[in-house]
Every structure is written in C-alpha cells, then in structure tokens.
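Here the complex is missing one protein chain, while the rest keep their positions.
Letters are used for the chains, namely A, B and C, taken in the order the chains are written, and counting of residues starts over at 1 for each.
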Amino acid sequence: MLGYICKRLLLTLPTLLLVAVAVFLIIRLIPGDPAVVLLGEGADAASIAGVRADLGLDRPLPVQFFSWFGHALRGDLGRSIVSGEPVGASILQHFGITAAVVLVAVTFATLIAAAAGLIAAWRRNTAIDLAVVGAATVVLAVPSFWLGLVLLLLFGLKLGWLPFVGYVPFSESAGQAVLFLVLPVVTLTITESGVLTRMMRASSIDVLQLDYVTHARAKGLSERAVLVRHVFPNAFAPTLTLVGLTLGHLLGGIAVIETVFTLPGLGRLMVDSVLARDYPVVQGCLLFTAVVYVVVNLLVDLCYPIFDPRVTAR
Amino acid sequence: MAVAHTLKTLAVCGVLLLGCAIAWARAGEVPRAPLLRARLNSDIVSTNPGTRRDENTDGVLLHIVEGLVASREDGSVGPMLASRWSISADGRVYTFALRPEVMFHNGAPLTSAEVVWSLKRYLKPETRWRCLEVFGPTGIARVESISAPDPHTVVVTLDRAAPMFLTTLARADCGGTGITHPASVAADGSWITPIGTGPFQLGEWRHNQFVQLKRFPLYAALPGPRDGNTGGKHALVDELRFLIIPDSSAARAALVRGSLDIIDNLAPSELMGIRGRTDLQFQSVPILDCYTVLIQTQDPALQDVRVRTAIALTIDAVGLTKAITRGNGSANNSPIPVASPFHHSVEAQLRQVNVAKARELLKAGGYDGHAIKLVTSRRDPQMFDAAVVIQAMAAEAGLQLQIDTVDWPAHLSRYIAGTYQLMVQSFSARLDPALSFGVFIGDKREEPRKVWDTPRSRELFDQTLQTADPASRQAVFDTLTRDFLEEVPAVVLYNSSHLSVVRSAVIGHQNWVSAQPRLWGVSLR
Amino acid sequence: MRVWLRHAGSGAILGISLVGALLLTIAIGLVWMPYNPIAIDLAHPLAPPALHHWFGTDEFGRDVLSRSMLGARISVLIALATVAVAITLGTTLGLLAGYLRGWTDRVLMMGTDTVLAFPGILLALALIAVLGSSNGSIILALSTAYTPSVVRVVRSTVLSIREREFIEASRSAGDSALETIVRHVLPNVLPPVVVLATSLFGWAMLSESALSFLGVGVPPPAPTWGNMLSESRPYMDIAGWLSIVPGLCIAGTLLGINLLGDALRDWLDPRRES
Partner (left out) sequence: MIASVAAPLLRFDGVRIETSGRAGSEARTLLEGLSFDVAAGEFVAVVGESGSGKTLAARSILNLLPAGVRQTAGRIELQGRDLSQLSAPEMRQVRGAQIGMVFQEPMVSLNPAMTLERQLAEGMQLHRNLPSDEIRRQSIAMLERVRISNPLRCLKSYPHEFSGGMRQRIMLASVLLLKPKLLIADEPTTALDTLSQREVLELMVELAHDNGAAVLLITHDLGLVARYTERAIVLEKGRLMESGFTDEILANPQNPYTQRLVASLPRGRADLVPPPDSAPTLLQVRQACIEYPGRPGIWRAGVPTQVVHGVSLDVRAGEIVAVVGASGSGKSTLGRAVLGLKPLAAGTISFDGIELAAMTAAQRKQFRRDAQLVFQDPYSSLDPRRRVRDIVGATLRHVDDLDAAERRARVQSILEEVGLSSFGDRFPHQMSGGQRQRVAIARAVVSRPRLVVADEPVSALDVTIQQQVLTLLQTLQAQYGFACLFITHDLAVVRQIATRVVVMSGGIVVEEGPVASVFAAPAHKYTRELLEATPSLEVAVLPRC
C-alpha cells in the first residue's frame, strides 16, 4: 500500500511543478503593481522602486521563482505583501473555515444523495422517482449564490434566526461560530446533492438489473436487506469518485458562497489576494489547493476498494 | 459487511471535522461590555502610521498615536503633544514646547528624545513615510536639523520658510506624524506595534475579521471639549472593535439587528432603507474630499481645449451628484471643496449643461466619433456610479465613452503612470486648499499622475505655499480656479459628505470635515 | 419525431418550452425592447414593478425588463461561445489522447490535470485580470477552465470505442488511421459530447454570473443576468425584484437546458431505457 501511495505522489510532482510555474507567471501578468497598492494614491516613483526592492520583486523572475518554490517545498510560503503575516499560517486558518463548511456539506449531500438515489432507482417511474429526479434537476439549475442570497435574506435578515455578519471564530465562541456556518452549509449541501443524487440513481438502476441482485432475492432476503447489503455498496462506488472530485475542488475554496456570507474562507482569501496583487498569498493558496486536490483524490482512491474490491491498490 | 464499511468511513469524516472545530477552540477572552463596535469596509493594511496605509488605516491609527500638532474642527492646525510653539523671524526655525504630563502606552513619559527619534525615523527613506516627498527636492522645504536642547523642548530647523510645515505635520495621510516610543520598533528596525500616546491602545488585530482597541487608562487629555483631532479626547468605552464587513447590506442588517453600533463612512447607495428608521441616528457632514474626472491632456484626442470643454459641458454636475449621493453631496466644479473656508463666489461657479454647444465644440475640436475610454473601479461605488452616469450623459451629445472597469490595483497603477484618456478618481480629504490644488498641479515628467502642468499654474501654486496670509492666498486661489475652469485639465464633479449612521444607544458621535472615524468622546447608554 | 416526443415524457416538453421562451425573448429583444436598457432615468431609481415598468427599475432607473432581454442575449452568447470553443478544442485533444495513446496521451493528460488542479472560477479570474475584462477574455477564460472536462469525457469514450470490432473492421477494409477516426470514431463520440455540451452551457452561464459576482464579469453598462444579480446585492432588502428577476431567468434557462440535455441523451442513445 505504502509503495502505491509513494508512486501516486511521485506521479503528481510534475503536475504540482507545472501548477506552481503557471501560478507564478499568471499573477505577474496581471496589470497593477503590488507596491503601488501598498503605497496608495500618493506614491511617487522613488518609494515605489524602494518597496519593490524590499519585496524582492526587482530580482529576475527565475531567481524569484526558485527561491519561492525552494522555500515552499520546505513548508515556508513566505510572507504576505499586504499584511506581513506568514502565508502558511493564514492559509491554514482560512482553510479551516472552508474545510468545516465543505466537509459537513459534502457529507450531508452524500448521505442525502445515497438515500434518495437508491430509493428513486428502487421505485423507478413512480411518484417518488419523479419527485427525486425533478428536485435534483431544479437544484442543479439554481445558481448557488442566488440560493445563498435568498436564504440569507429569509433566515438572516427577515426572520433573524441566524447571524450572517462578522464571522466569529470557534475560539471566540463555538456556539456563535456554528450558527454562522449553518446557512453556508445548507446552501452548499443543497447545491451539491443535486448532481450526486442523479449519479447515485443512475448507478443504482444499472446495479438493480444485475443477476446477483435477483440471486439475493432468490435466497429469500427481504427487499431492504437486498438494497442495503447488495445494491448500495456496488452503486455507491462510482458516486464516491464523484464525491472525491467535488471535494477536491470545493476545498479549493467556495469563493462565491464565502462572498455571499462574508466568511473569511480560502476562496475569499484567494479572491482578495488576487485583487490586491498579494503575490505570495496567491501563489501559496493555489499551490495549497493543488496539493489538497491531489491528496483528496488519493484518499478517495484508497477507500474505493472498500466498496469495489475488484479495484485493488496495484 | 459492506454497510459497516460505509458507516465507518462516514464516521471517520465526522471525527475529522470535530477535530478541526476543537483545534481552534483556543482560550479567547470573552468580550467585556461596554464594547463599541464600528464597521470598516476593508481590513487595515498595517499598524505603522503614515507608511503602509489607506483611509481606513489612518482613521484607526489616529486613535492610538498623536502628533506634535493636529487639525482642529475647522481644518486649521492646533496644539496636541506640543502645548505651544514659536517660529523664528525668517520662518525657518520651529521651537516646540512639550506638554509635561503625557505618558506612552508602555508607561514611559513623553520627552523630547522620543519626539526627535520619531521625527528622524519618519525622515529615513527606508521607513517609506508617505509625506517624505514634501521634505524632498520637489517639496516645500528640507529639514536641516532636529534637536532637543532640554527634555521638554524640540527645535526643528528648515532650509527655507514653509508656511505649510505645520499643516503637513497634521495631515491624516501622513499618520498625523504620530510620535511613537522607540520600543515600537525591533532592534533591526522592523515595525512591531504602535506604542503611542493616544486615548486608545492596540488590542488584537485578527486579519479580515476585526481590529480591537483598548482604553488607555493613563491618558492625559487636553482640557476643554473635542476640537477636530485635538482638544479633549476622552475614551468613554473600555473597548473599541472595528468589525470588517465588506458587504454593505450585511452591515446594514447587522446595525438594524444590534450586532453593530456605528457604520461610519457609509456609501450613499447604502443609505436606502435606513433613512426612515427611528431607532437609528443619521448624520451627513460635507467633507473636503473631491470626486473628479481626470483628463490626460497629452492624449492626441484630448489635446484640444475645445474637446475638453465639450466633455465638461455634457456633465450635469447637480443632477449627477443628486443621483449618486442621494442628495448628500454638493456639486462643485472647483478644486477647492465647498466646505473649505476659502470657497467663495469664484469657486462657487457651476457650468450649465449645454448639449448643443458641446456638439459644436466637439466638431470644431476634430472629434471623429470613435470611443474614448473612461477608466473607473468598483472599489468605491460612487466612482463606478459616476462613470455610468457620465457615459449616459455624454451619449446625449453624441460623445461615445467606453467604460473600462478595472480592479483597484490596476486603477491606481494607471493613475500614477497617467496611462488613461479619462479617469473617474476620488481624492481623500485635504484640509488645506493648497493641497487640493496640489493633487492636480505638478510636473508631468516628474509625476505622470499630475494633470495640470502649465508654467503659470505651477508658479501660482508655489505662491500659495509660500504665503501664510489668508487674504493674498484667497486671491491666488481665485485666479487658479478661473484658469482651471478655462483650461479644463480635469472636471471636478462634487464633494461628498461623511455619512454615518449610529444606533440610538450611541451618544456623542459627531462627524467633522475630515473623512476619518472619530470614536473618542463616544459612549453607550 | 412525434413518437419520440410522446415517449420522452413531460420533462422534455418542459425543457423545450423553457428554451423556446428564452430564444423568443432574445428574438424579440433584437427587434424591440420596452426601454433603452442603457438609458438612465435618475428621476425614478428603484421603482417597484408597476404598469410602465413591468419588472421595476434599478438604482439608475434603468428598466429591468429591457436589461433582462439584452442580458439574455449577452449571457447566452458568452455561454454558447464558451461551449463551442471548449467542445471543439476538447474533442480534438480527447480524440488524439484516446486514439494515439502513448506519449501524446500522457502529455495531454498532465496538461488537463494541471488545469483541473486550479479551482475553475479562480483560474478564470486570473486570466480575465490578465486579459482585461471584455467578452472575449471571459469566453477564453471560461473555455480554458472547462476544456479539460471535455477532453476527459471524449478520451474515455474513444478508449471504449477503440476496442469495438467495427474499428478493426474499418482498418481491415483498408481505411487509414485518419479515415477510421473521421468515419467511425467521431460519429460515435458525438452523442456523449452533445449531452456534455448542454451541461457545459449551464456551467458556463453559472460561472459568468459567479465572475460578475466577484466583480470581474462582463464590463458595464452592458447587462448580463450575472452582473444584474451581483449589482442587486446592496438593495436586496429594499428592492427584492432586482435580484429575483435575474435569478429566475438563470434558473429557468438552466432548468430548460438540463431537461433538454436529458431528453437528448435518451434520444441519441435509444438502447438506454429512459
């Protein structure tokens, strides 16, 4: 198993290197100079050049890249131009919030999808099936941020049940922090459950037609036992891959939902740092996202054999 | 069996999540009442006064640090850490007498040594002081020496007379030339934290979430009531917390539901839905800022004054101001703000919209109908809205303007490099009219961001810097205003107001001509 | 066709009617609009839906209905262009990777993995910031973000077709590699690609509005449903119709497109039971 993990990680190194180079170049192509942003409207040429020297932006590009990437490999992502904070720490702090929302939301979405998909496939072409498919299709059509806006308007503003401004971290008061996360989690759960339900239903339909399901019934098992013990594990395997893919992307930051609910998550951090030309933070964030994407996909592949033993970790 | 497996994996996910939640539950102190909560629309950029800054940063830091002198309510300069000062006959030597009873936040008394250290630090190039250029070759004067004959006296000697010296020291964007204790800086010169003499001291700064200030119990306040950034500054709450809420409707909703006490610099568009409420107090005080359309006179299409005049004639400043500031701004075509004591009859002239004349001038000026680019940014909603309105108004006269919305860094870079045809730009409050003109006038080769570069205008501008007598300065300002309206290097649109709204429980909040928040002397019922 | 319609059931009919409504709105918009969508009327900002302004006005007094009609045209244009670029580029690369295998396959797959490692929206954000926010740069940015998913679908379909016996039959009949691809592989790749195109259209429209939400969308004053929605944010509590109208337009269009996509999948692949 360990050999397989090392091999997989080695395979992703070139991709990560490519991502690092791409990020490094793209952010520098964006017009607008971080030094100018720092000094504001009154900046004169001399002090701009001075700040650029301080930040090492005047060094040749390759030198800048290798010094940054060298440190990155050792875990030091440098300091933010805007706040001077170490990039690594601020990424982890923002990532914590994004991870909390994404992990909870994707877990709920997966549970909902697994149940709804299975039952819809089991009771095909009946009222339940049409309802589930209808709901999933509608959910797929609704833009996530609009849904967020409506929920915020309804539960935050009008009914005032849930706070939605001035995020209070867990350290401040766990109760408040949880309340803040309810709305974003609900929004994300609804948005993500749509595609997962459709996937689970399709794979359940395929599995239900296979002989070993009829065989299970022929053994005298109850319908429930057949569904849970025989249909679910085999139907859940392909859905799990989709969950892995979604998880990989969402952990990269749900910028839009974080904007709607003013959550200082990784997505928000990335958008702000791109808009403020905070090079180290942007580079750190995107590299971190790429690593998360790779690790999550690896994790999903590792627990895939639980559902489908044919796929052994070769 | 297979199902047990699935439940096991989901349980692992749950535990992982719980671990995350507990990991952050560090012991944080429970907020104590009374706590005053104000709002910032974006995080401060640093705690180093007058260096890495923006409007929000200046506003917050002026609660922590104080300069030798500070602006009064009417914009003039008054005593702060220096109880009085004398100027030599030739206007070059300034002798400041320090107030004896002032203490730093770390308990050390204020002596001339710390003042000299602070002033010298500001003048060092690596500090990147915003106002260093004022004392550079293109500035008003060079500082020859700073000395401390005794623990309570500081003498500053300039190379020539500079009536604007004290005004510069008081400028908010220079950090009020705040005096800080040497312990604010580490051994290697890197900035740690602002140890000032203000009514509040810095508490916790949690990025993108809040800036917390705590009351400084040993603060030695000047006698008498508040007077601008000076006068009696009393911290009436134990803790002041600036919450960072970028989204305006979220901030408004928080105010309505009581999880926020003060929304200070409110954008006019955020006013809707608040004005009618009884549980909120609303204030609007004109300030000395300026919203203008800069014109790149070196651009081939805009070199002809007739084209520039035509552009100015298509803009109905009164209508535009009313629409954008919801009636809280005052239309104004002159660089001197309406609220400035130097704003008289000449400055009050307003161009009347004349679409026919504008078409005629455009034709005469050789405008061939192709689109002229108007650069704006979303950072300040008023700038964005102004561009949209100007474009619509220009279209009436057949003038094709194409809006180029860029984000704030790109906007600033193009402003400083002068790479634009037209640009909607807003300048923060300048308490002295000379500074207001200084934004437009300057040598384009040296500073590409200046728009008015004629020998006559620069000569007149220097005069305003040299003379201290208000009457003669007013005459020069009138001439400059007339020339400005004549040559149209830019079209000033309006001066906005400092809009703020507070919960009824808040007592003593009073805006003034400077745009920054002022939260000393404010308490909760 | 009629048989298929009855068989496809209500989903397809609803899908066709929604998409039809969208196309009708755009067609009418080309000829007539109640007001000039860009003209401002500072006298009546934020007027609620009433007789002369059916969908009310925005903060500049511009008519929301006219802006929705013009917005429909631009949003659909951007989404269509993005789908066109992503599909053509993605299909070509997918065909090469799937059929030629070997090094081309490995290099192309590494390229797609790199792009996929970026969160879509942020990649688009960075590209737009570089190219300046014009319709063209948005289309380029969005198609770059979505081409990898097309490459992956096409590649996996080609891999399965490649093993089918009629490919061997074509080679044994003397067709060259190119002829085999054009005559046999491409026609069989089209059905899954067409279905993917419909969901891609939905994603593109969602991303365009998300980009406007983050402030880098289509530059004003041209309206798209996305930037109308993001500009309606400050007035959500006092002028709800400003955000409800574009939201419903986007949701309605996407619902129509998705239903059409499902119906297309069943029609193009008769063997699959609905």
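By definition in this document, a residue touches a chain if its C-beta (ideal position, glycine included) is under 8 Å from a C-beta of that chain, and two chains touch if they have at least 3 such contacts.
From a predicted model like this one, the values you see are computed outputs, not experimental measurements.
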In the full complex, which of C:112, C:170 or C:258 touches the chain missing from this view? C:170
Just the residue numbers, please: which parts of subunit A touch the chain that's not shown? 7, 10-11, 124-125, 210-212, 214-222, 229-230, 233-234, 237, 307-310
Chain not shown, touching residues in subunit C: 6-7, 9, 164-166, 168-175, 183-184, 187-188, 270-271
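The criterion applied here is as follows: only the chains that are shown with their structure count from here on.
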So that we know how the chains sit together, what is the shape of their touch graph: line, ring, star, complete or other? complete
Relative to subunit C, which chain's C-alpha centre is the most remote? B
Separation of the C-alpha centres, subunit A versus subunit B, in whole Å, is 38
Between subunit A and subunit C, what is the gap in Å from one C-alpha centre to the other? 22
Listing for subunit B: what residues touch at least two other chains? 247, 249, 253, 406-407, 410
Interface hub residues of subunit C, defined as touching at least two other chains: 129, 132, 215, 233, 236-237
Listed in rising order, subunit B residues that touch subunit C in their complex are 247-249, 252-253, 269-270, 272-273, 319, 322-323, 378, 381, 384-385, 387-389, 391-392, 395, 403-407, 410
Quick one: which bits of subunit C touch subunit A in the complex? Just the residue numbers, please. 11, 110-111, 113-114, 116-122, 125-127, 129-130, 132, 202, 206, 209-210, 213-215, 229, 233, 236-237, 240, 243, 247, 250-255, 258-259, 262
Of all residues in subunit C, those that touch subunit B in their complex: 38-40, 42, 45-46, 59-60, 129, 132-133, 215-216, 219-221, 233-239
